[in-house]
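Omission of a single protein chain aside, the complex is shown with its protein chains in their original locations.
Showing chain A:
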Amino acid sequence: MKKLLNTLFVTMPDTYLSLDGENIVVKQEESILARYPLHNLEAVCTFGYSGVSPGLMGACATRNIDLTFMTRSGRFLARVTGESRGNVVLRKEQYRISDDDRRSARVARNMIIGKIYNHKWILERATRDHQLRIDMDRMKKVSASLTEIMKQVREVEELDILRGLEGTAAVQYNSVFDELILQQKDDFYFHGRHKRPPLDNVNALLSFAYTLLSNDMKSALEAVGLDAYVGFLHRDRPGRESLALDVMEELRGVYADRFVLSLINKKLIHGTGFYRKENGSVMMDDDTRKIVLKAWQERKQDKIIHPYLNEKMSWGLVPYSQALLLARHIRGDLDEYPPFLWK
């Protein structure tokens, strides 16, 4: 498996990034704040309206360093991509599958199985680790029903039915998600998922984590030569990275939700780090965002054993390994797409 390199997050909005030889130079006004060698970087991600010199954009594009621009709240704005890597053949097959509902369903259902499986084991783990704090009966019931839904999903060949089952499973999981929050319950609670805009601290964190994950997923898909915008479960819509959203399904719980839960449960962040805007939407302040990004970066370095490949790798490479496995299935090397089944 390839090596995981660093991501440079730039959170100060009034900075300017430029190229000096083989280095990125971060400037504010006229003073140089930092300098990083390009060869250590996998991605550069800026929040707010940082400027980047065309020279640096070019250098990132030729070296396949992902350069992304986000708003301060973490909404995706733009991305610099180099010449797309060869393999038209792979993409054409991807489009053929995407045009065929039945074939799409057969790939998408494995991603949904991954999602439900991982949700199930998040709950199972919680019942094991925190027996005395958690409503065991409720958890066990939800876990059992997730297993049932998974078995049905395995047989599905129609996308609409698949979406229905996925919805049912999500309702089940969300109904007990609040149980997983074990600390700071006054400030962090989950009464349902709302994204536009997030109306409480937990939803604000989840939205932010999903953006980070989808960004990693998108780059991973493109790195293996797939088109992140053409999906199987999520239908095409201009500007929507449907395939990234598809593959992300299985990683939301195990990657992003668990990340958010650990920030709260380990008290790395606090209720005071969030504020409410006039329209009711909740945002995190700059310091909290910095803490979250730093923790995200550290999380990526943690090691796991990939369940299908049986190979030790860092969490940060999981999106890439799934993209690679998906490409392998599309080109016919693997009988099915193996989702990331965490336990």
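Rule of thumb we're sticking to: contacts are C-beta pairs under 8 Å (C-beta built on N, C-alpha and C of every residue); 3 or more make two chains touch, one makes a residue touch a chain; residues count from 1.
Just so it is clear, contacts and distances are computed from a predicted model.
The unshown chain of the complex is recorded in UniProt as "CRISPR-associated exonuclease Cas4", chosen from "CRISPR-associated exonuclease Cas4", "Pyruvate ferredoxin oxidoreductase", "Protein-arginine kinase" or "site-specific DNA-methyltransferase (adenine-specific)". Within the full complex, the residue among A:47, A:117 or A:177 touching the omitted chain is A:117. If you put the hidden chain back, the residue from A:8, A:67, A:142 or A:324 that touches it is A:324. Note that of A:49, A:95 or A:308, the residue touching the chain absent from this view is A:308. Residues 1-3, 85-87, 89-90, 110, 113, 117, 147, 150-151, 154, 225, 307-309, 311, 324-325, 328-329, 331, 333-339, 341, 343 of chain A touch the missing chain (whole complex, contact as defined above).
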